[in-house]
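A single protein chain has been removed from this complex, and every other one stays in its place.
Up next is chain A:
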């Protein structure tokens, strides 16, 4: 990748990583909210074609683990199979579900490696991870193509994510969010940041929102 590393007097920039992060800004919105009794992920689903057959329950949210810890990741582009490997390798060795942060770290190490050696382009993927483990309870993490990650109380990635994050910042109530109020907040934020005309009370819309929480699977179709 010629031109991958650009050194100027003051800053070293990895353009491929920046392009990847910018590309993610055009993808469907996904937001996550940490509540007292659970974690919530809400993702915008763009139905590309009316004739396209629904195979997956959701094409963007995946469950990695059963029984106590569930990790559901929001995939924008291309890391479908990759999270399963670290999580099941851990399960094979310790006979216990992998703690959340260890999974996040494992994946971020992979993503970071692609920005440093190998000569391949970085993964164009931002991920939201939600799960539960006995060490830290309910958790929400976000990682981006650079391999950076952080733990969040509420965050958003994708289209209009900045607007969503500022809304969440105003409306998120520390310590007082229950799953149902988180759900309401998620819908409210998505309503503002997605194209409003297409998400409305009338029937027949182009976009569905699919919401899955850590403990209860609710497929909510907003018509």
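A few comments on the model shown:
By definition in this document, a residue touches a chain if its C-beta (ideal position, glycine included) is under 8 Å from a C-beta of that chain, and two chains touch if they have at least 3 such contacts; residues count from 1.
Here is the rule we go by: contacts and distances are computed from a predicted model.
Not shown: a single chain whose UniProt protein name, out of "Myotubularin related protein 7b", "Proteasome subunit beta", "40S ribosomal protein S24" or "thioredoxin-disulfide reductase (NADPH)", is "Proteasome subunit beta". Among A:134, A:169 or A:188, the one in contact with the hidden chain is A:134. Contact between chain A and the unshown chain involves residues 92-96, 99, 101-102, 134-135.
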